[in-house]
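Shown here: the complex without one of its protein chains, the others still in place.
Showing chain A:
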Amino acid sequence: MPTILTDTALVFGRYARQTLRSKAAMTFGALMPSLYLVLYGPLLAHMPLGGTGSSWQVLVPGLLLQLALFGASFAGMALIIEKQHGIVDRMRVTPVSRLALLLGRILRDAALLTVQAAVIVLVAVAMGLRAPLPGVLLGFAFTAVLALSLASLSYALAMKAAAPTSFAPLVNAVNMPAMLLSGLLLPMSLAPGWLDVLSHVMPLRYLVDAVRAAFVGHYSDPALLRGTLAALALLAVSVTAGTRYFRKAGA
């Protein structure tokens, strides 16, 4: 269907221009992970983190997915402001594809976060990261897929939420356990048994393990396959949920 493609490109273009107008949005997102690299990364340099490779090959994958986690899960905040300006309704009364209204937005978010991920990897290389290029590219792919998924869920929640005051605390309440249980900052292989077991209920953990395997070039590691399956399942569920809320009349 060509309409969905042109509609998605149109919506993507509108929000990409919005991002390009806001220099703050572009730089600020990459700032927090860069601070982790510079101020936290050196602490890990001589820690026994288990596995192969350097501490940077453990830290940077976590930072990429952390970027996607925090960057995409708050994407809905902008939608709540647009709802208050009447922009969402104005678009929903036109014949534009409902799916495109969501896809255009989440593709913008994924594009922005992938660019920021590239900036982080460049900073990390300057700090001492050495990783195979295909592994790094796989890391970008996981970052993008996670961003697409979480941005979809965030927009779905924002379509329901009446105000930023009810939206932000809920997102934080999900993000904190997601970050802690997925081993973003330190690998779960260091965890005591009960915490390691508990962390397996968090889909994000499989993505983190997969990107860490990719960064040390272990492309046939089962962790990479598990991570791919988890990422695709999350994407399917999230985009389905997101479209449902864009299609359904807001109440």
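Basically, contacts are C-beta pairs under 8 Å (C-beta built on N, C-alpha and C of every residue); 3 or more make two chains touch, one makes a residue touch a chain; residues count from 1.
Throughout what follows, contacts and distances are computed from a predicted model.
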Options "Cytochrome bc1 complex cytochrome c subunit", "ATP-binding cassette domain-containing protein", "Carbohydrate ABC transporter membrane protein 2 (CUT1 family)" or "Carbon-monoxide dehydrogenase, large subunit": UniProt name of the undisplayed chain: "ATP-binding cassette domain-containing protein"
Among A:Ala45, A:Ile87 or A:Val197, the residue in touch with the chain that has been omitted: A:Ile87
Of A:Ala162, A:Leu180 or A:Leu195, the residue in touch with the unshown chain: A:Ala162
Contacts of chain A with the absent chain, listed as residue ranges: 3, 7, 10, 14, 17-18, 21, 82-87, 89-96, 162, 248-251
